[in-house]
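Dumping the structure here so I can ask a few things about it.
The complex is shown incomplete by one protein chain, all other protein chains being positioned as in the whole.
Moving on, here comes subunit A:
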Amino acid sequence: MIKAILIFNNHGKPRLSKFYEHYTEDTEQQIIRETFHLVSKRDENICNFLEGGLLIGGSENKLIYRHYATLYFVFCVDSSESELGILDLIQVFVETLDKCFENVCELDLIFHMDKVHNILAEMVMGGMVLETNMSEIITQVEAQNKMEKSEAGIAGAPARAVSAVKNMNLPEMPKNINIGDISIKVPNMPSFK
């Protein structure tokens, strides 16, 4: 069972925190800090498995993490999960985010936290892996987004207009019009005085 999924940046600021077991709010924040502390100490070419910190279950639980550019993706799992499998799962998660957000970066995660939660909800439910097929996940997420948009009503009109313009397929406007070499005879007009 997956106990928690955490995403935080190189300075420890949480970008996503999902707990599948109940902890108080204080404990949750402490767990995030402790995990960041443990994971940030690790070298680059060291293996991706760690024993869990004391707050999240100690040596019974493992931390499996991957470091992408400025973000750490950390899954805290117990012994019933395959460690190498979870590494692959993190990869699938990141690739799904990439497809949904188009070249995802940290800012996308910051400003669309609810969307990230929705994507995650299609992959992991109740601490168990739900779906690992990327195209299936993306299909479902897009269908749900469509449902949301259709309900948005009048309030959503400007947003839809913007996205409609973005998606509009305008023909290529030629940058310079070349009519060919026309020699225009300019008549000699007497200068007016």
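Worth a mention:
The rule is short, and it goes like this: contacts are C-beta pairs under 8 Å (C-beta built on N, C-alpha and C of every residue); 3 or more make two chains touch, one makes a residue touch a chain; residues count from 1.
The working rule: contacts and distances are computed from a predicted model.
The UniProt record for the undisplayed chain lists the protein name "AP-1 complex subunit gamma", from the options "AP-1 complex subunit gamma", "DNA replication licensing factor MCM4", "Dynactin subunit 4" or "AP-2 complex subunit alpha". Touching the omitted chain from subunit A are residues 14, 16-17, 20, 22, 25, 28-29, 32, 43, 45-50, 80, 82-85, 87-89, 92, 110-114, 117-118, 121, 125-133, 135-136, 140, 143-144, 147-148, 151-152, 155-156, 158-159.
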